[in-house]
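One protein chain omitted, others in place.
Lettered A, B and C in written order, each chain numbered from 1.
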Amino acid sequence: MSQKNRLQSGGRIDRSKALTFTYNGRQYKGYQGDTIASALLANGVDIVARSFKYSRPRGIVAAGAEEPNAVLQVGATEATQVPNVRATQQELYDGLVCGATNGWPSVESDMMGLMGKVGGNMMPPGFYYKTFMYPQSMWKTYEKFIRMAAGLGRAPKEVDQDEYDAVNQHCDLMVVGAGPAGLMAALTAARSGARVIIADEQSEFGGHLLSSRERIGGKSAADWVADIVEELASYPDVLMLPRSTVNGYHDHNFLTINENRSDYKGDKAPADQVRQRMHRVRAHWVVLATGAHERPLVYGYNDVPGCMIASAVSTYINRYGVVPGNKLVLMTTNDSAYQTALDWADAGREVVAVVDTRAKAEGDLVEAVRKRGIKVITGSAVIEVSGKKRVSGVTVAAIDAKGDKVVGGAQHMSCDTVASSGGWSPVVHLSCHTGSRPVWREDIFGFVPGPTVQKQLIAGGINGTYALEKVLAEGVEAGREAATRLGLTAADVQLPNVRSLSEGKAMELYHIPHTKPTSRAPKQFVDYQNDVTAAAIELATREGFEAIEHVKRYTAMGFGTDQGKLGNINGMAITAKSVGQTIPETGTTVFRPNYTPIAFGAIAGRNCKELFEPKRFSAMHKWHEENGALYEDVGQWKRPWYFPKAGETMQQSLDRECKAVRESVGILDASTLGKIDIQGKDAREFLARVYTNAWAKLGVGKCRYGLMCKEDGMVFDDGVTSCLGENHFLMTTTTGGAAGVLEWLELYHQTEWPELEVYFTSVTDHWATMTISGPNSRKLLAELTDIDLSNDTFKFMDWREGSVAGVPARVFRISFTGELSFEVNVQANYGLHVWEKLFEHGAKYNLTPYGTETMHILRAEKGFIIAGQDTDGSVTPHDLGMSWCVADSKPFSYIGKRGMMRSDCVRKDRKQMVGLKTKDPKVVLPEGAQAVADPKQPIPMDLLGHVSSSYWSANLNRSIALGFVKGGLERMGETVYYPLADGRVIEAEICSPIFLDPKGERQNV
Amino acid sequence: MSETLAPEKEATVTVAVMNQLSTAKDVRAESPLHHAELDKLASRNPRAGGVSLRELKLLGHLTLRGSQQNQSFMNGCAEVLGVALPTLPLTSVEKGSVSIRWVSPDEWLVVLPADQAFEVERGLRAAIEGHYQVVNVSGGQTILELSGPNARDVLKKSTVLDVHPSQFPVGKVAGSVFAKSTALVRRSGEDTWELVVRRSFADYIWLWLQDASREYGLVIKH
Amino acid sequence: MLHIYCPHCCELREEEEFHAKGQAHIARPLDPDNCTDAEWGNYVFYRKNPRGLHHEIWYHSTGCRKFFNVTRDTQTYAIKEVYKIGEQPQVVAEG
């Protein structure tokens, strides 16, 4: 199909580069430099969407980020689908595939449209609050149908193949917007020697100058822009980012920029390149030069395809060489829109009339239009549009001076395009992101940025300044001020001369009156995407939703993907009028990031898949991999969970590992435990303050287990700490607790007890730790070490230094399994070497690697707790039956002591940890099962406590469990019941948590 | 070799010092990135690229803690290390094979040949009076050196530090976030940067750097 | 996203490098054992939580690992001053 609306010449498109694209299954042609929107208009495509609520046909109304209707599904393959792409911002590329997001069977003839016509009147704002209530059970069914109508585009079903990333930027000055004001600000700051970043959402710098026919400094606007861009590019410390939307302005001048790196080239980014990049910018100063959006007027059936905003019409003509129609009626409240009439006429198409709502129109542009012989009708407005799928004509009537009511008879004019302008709204969005409220300016009928604590300056349209010469001046001024505030000498920048126009005063008008009252008049749309009409807003206020937030939420105004860029001000004005307030009294709603939507992938950056979170490995990880370990995630660590052999079930592996340790020898990679090297003459005193037990008498060469509480007396970590020297200790923590404990120690040292002479340094990664456990551990280790391992010289809870497998080592004789155990620590670089040597010698002892699960079973057989599994922040050492580990005789009131003494913490009936033996030894209690005294009691039952650890013990040939029971320590031998989800009730006896070797002889042999 | 083995001296042992370096032959030491086989990669890919990476592996790393007010500490360090501890925040000094990074007002990282770590620690302990800490952390970390015209671009993807030359002169040191881990970053030359990273995170950072460098081309160096 | 001056590293750093540690200048009772439950509870749990100037502790966790104090407006998020542990704030709320 020919591009019937394409001009032979003009615009910034490259007619030598024809592109083919597909829209709703049909092929069209466009040119390099087109957006989807300009190409569709060039091809005479009118309907691009069906409206959300009424399914009315909708066309393109704008040319930029404010477009509410032309929201398409883009993507040639399943994996590259992108929902809700704004056609006015998506550059055309060859082979682009897009389509409307709703309408059945097609967007041109949509069945839902009928329902919209029929049901439309049944759907005032908030109608869903008022119905679908009865009977309650039906809501789910109603909702199914409601959800059928939900959503615009769709998510791809296949996984995204593209890459994204984030770059951290720092600069002296961040300039947002590369229109005349932004370019001048950047240029001035750059010449002053500042580090500058300037970003603009469009494909090239220049802002509205790209679609302007003005002359600047004797050059065309485009050439003037090109010269400035060239100079900016010459500064090494200036970063220019086209196709980059500053979408968020956060506290302390942190801004996020979404740079589109490849969406303009194709579906998918070229290999090794990112599709989109987030720039995380920290700027000393910010200049907002975001310009202004033109406001459409609100009139009857103003949503029929062919109704557009005036400046957009000019943009399509001047930038893209596309005239979106043949016969134009222009309605305006101001002079600036007259340019559109001139552009249309110069494009060789008919301007039926300019309908000016003002009683009298004067000013240079008005005169220019009159000179062209174009009819100008003043004191009148387009009150209604005719046509269904495309404008076929308008009804024009005289209105009173305030624009409140129709005063004259109506006349009909035929046309196919209606351009309207209600003036301009500064783009204040970013300035609101940091909590600053915009302020209303009577003189420009618009909100401008309000007071802020950010180091922010504004220039140009956002400041309500629209005359080009003033805009340029404000840009330079902002650049100079930024430079000065940065301590630089502000450079001088010559202002180019531009034509200045005399302008007549604009009229404040948003909502065009109709001969009928608003509630009965043809629909007058305020928010196109959410089908919010002037009548709806009046109804909302009539029902008592008078606060602007109420109106917005009740009608859904501004909740669309355009976030009300086009409609919000009109909506506020209509609200204000119907509650009899001024616009500033009514106030504005708050704008939030994002300015325009951003792909999740872009925000996630590289932190996906294998880089979502670090995987931490020990020095022996390679061996674990080669020996078929399965892993447990503990914090960020990948710890061997168990080492299955071919054909084994998990339980079989665990049984084998458990038996090996108790009968011969096993080995565990314990490198992940937190380790903290503590030195200083007050180290011992410090330990006494952070642990619940005593440390005064621990001799050099000795180890001791310790419990740590928070000030509330609740256990939060535990571990063995060894005395390496009088002033030297090695503390171990749980794997997950390591970082937290070190920070905890530093906090108390730095803020509470700075007088104590002690230093802490993490050595977690420095030492590789392997636990050799089992009756044969001594024999095995003896083959590789020069340390005398005999029981009388190297006792349980001693540590010794020596060499293991030729490597200097510290060996700790401590045991978490209850067996004779040696924990070998060597510098991690030697970890794998020593580990492999142990296996070379261990074969004859059936040295068996075991993982966390076996470790958990073995310690449970001994009744040792695991902080985090058997504690949950609500148990004291006493609740754990570990009063032996609490030394209240200590002189200093250690952390946790006072907390434990609180009235609720000394109750006798607290949940306390006990051992649990199921009556049927073969039955293993599920962890998390809840105990009751009487399983026959009616629900809700009285719960006594939960099972925290439970396993099958191959060594005891029965199940064992640890769990909490109210007053459990006093209830040894009693029976409790565990009613399970599957209906079973498991009977268990409360017993000591120590199931094996209660005297602790095995570890002392 | 170590006092702690001599029972009669036990009572007087204040701090356990230990030569952690193995002198035995047939003992294999593996750096945190050993499994990545960087040397193989290096010999395989001499091709050009914007970023180069090499591991400065198996060096001696000593953490020093002490007060700048403690003259004995400051003098002792200067004497034993042959260069005074940098007291200006975020700076480093380098003398021969020894480099010292400022970490905090009372913490420094000394990097030196592995076989000097024990002697230096002993020397420091002999020379310093009062409150201080010396810890050998050689096994717990490694140094990755990034260089080349795009090294700074890779850093900007990885850390929130401002690495612009005007803000990060040669010799500056800063500890910060690195991807989702941490690193002590030092600019060791015009286009050369050293990252001190923790052993257990080394593989993650290696994966990250390959990913972040792809668009510039990553060259592995010996 | 806060931009915080570390008084030990002596430069502005990004929030990601720090941990917020809550209200500052809460002294641990010297004789906890003789505190009433109420006194102890107040020390451990009850906070000023002001809307306005807040003196709080921050930890430079990925940097120098030092704790320090910040006076910050909890409404505008503006940081008014940064000072070391043991020092007193210069900027204080009136009343």
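The definition used in the following text is that contacts are C-beta pairs under 8 Å (C-beta built on N, C-alpha and C of every residue); 3 or more make two chains touch, one makes a residue touch a chain.
Following the convention adopted for this analysis, contacts and distances are computed from a predicted model.
Undergrad: Among "ABC transporter permease", "Heterodisulfide reductase subunit B", "Sarcosine oxidase subunit beta" or "NADH-quinone oxidoreductase subunit K", find the name that the UniProt record gives to the complex chain excluded from display.
TA: "Sarcosine oxidase subunit beta"
Undergrad: Which of the displayed chains are touched by the chain that has been omitted?
TA: Over the full assembly, the chain not pictured touches A, C.
Undergrad: Among A:Gly44, A:Gly450, A:Pro584 or A:Gly601, exactly one should touch the missing chain; which is it?
TA: For the chain that is not drawn, the touching residue is A:Gly601.
Undergrad: Just one of A:Cys905, A:Val924, A:Ala954 or A:Leu996 touches the chain that is missing; which is it?
TA: Here the residue in touch with the unshown chain is A:Cys905.
Undergrad: I'm checking contacts with the chain that's been left out. Which of C:His25, C:Arg47 or C:Lys84 qualifies?
TA: Final answer for the missing-chain contact: C:Arg47.
Undergrad: Spell out, residue by residue, where the missing chain touches chain C.
TA: On the side of chain C, residues 1-2, 15-16, 19-20, 22-23, 37-38, 40-42, 44-51, 54, 56, 72, 74-77 touch the unshown chain.
Undergrad: Give me the chain A residues in contact with the hidden chain, please.
TA: Residues 80-84, 121-122, 124, 127-134, 136, 139-140, 143, 146-147, 150-160, 162, 166, 248, 250-251, 254, 256, 280, 433-435, 519-520, 535, 539, 542-547, 549-550, 553-554, 561, 563, 590, 592-594, 597-601, 603-605, 607-610, 612-613, 615, 632-634, 712-713, 868-869, 872-874, 899, 902-905, 926-930, 932, 939-941, 943, 946, 948, 979-981 of chain A touch the chain that is not shown.
Keep in mind that, in the parts below, only the chains that are shown with their structure count from here on.
Undergrad: Between chain B and chain C, what's the gap in Å when you average each chain's C-alpha atoms?
TA: 32
Undergrad: So the centre of each chain is just the mean of its C-alpha atoms; given that, what is the distance between chain A and chain B in Å?
TA: That gives a centre separation of 35 Å.
Undergrad: What is the distance, in whole Å, between the centres of chain A and chain C, each centre taken as the mean of its C-alpha atoms?
TA: 27
Undergrad: Which chain B residues sit where two or more other chains touch them?
TA: In chain B, residues 160-161 touch at least two other chains, as defined above.
Undergrad: Please output the residue numbers of chain C that touch at least 2 other chains, ranges allowed.
TA: In chain C, 14, 65-66 touch at least two other chains.
Undergrad: Taking the complex as given, what residues does chain A use to touch chain C?
TA: 168, 250-254, 282, 435, 453, 711-712, 743, 746-747, 750-752, 754, 893, 897-899, 901-903
Undergrad: So in the complex, which bits of chain B are touching chain A?
TA: 1-2, 4-5, 10-16, 18-22, 24, 26-32, 35, 58, 63, 65, 106, 131-141, 153, 156-157, 159-162, 164, 166-167, 179-181, 198-201, 203-204, 207-208, 211-212, 214-215
Undergrad: Show me the residue ranges of chain B that touch chain C in the complex, using the header's touch definition.
TA: 89-90, 103-105, 107, 160-161, 174-177, 182
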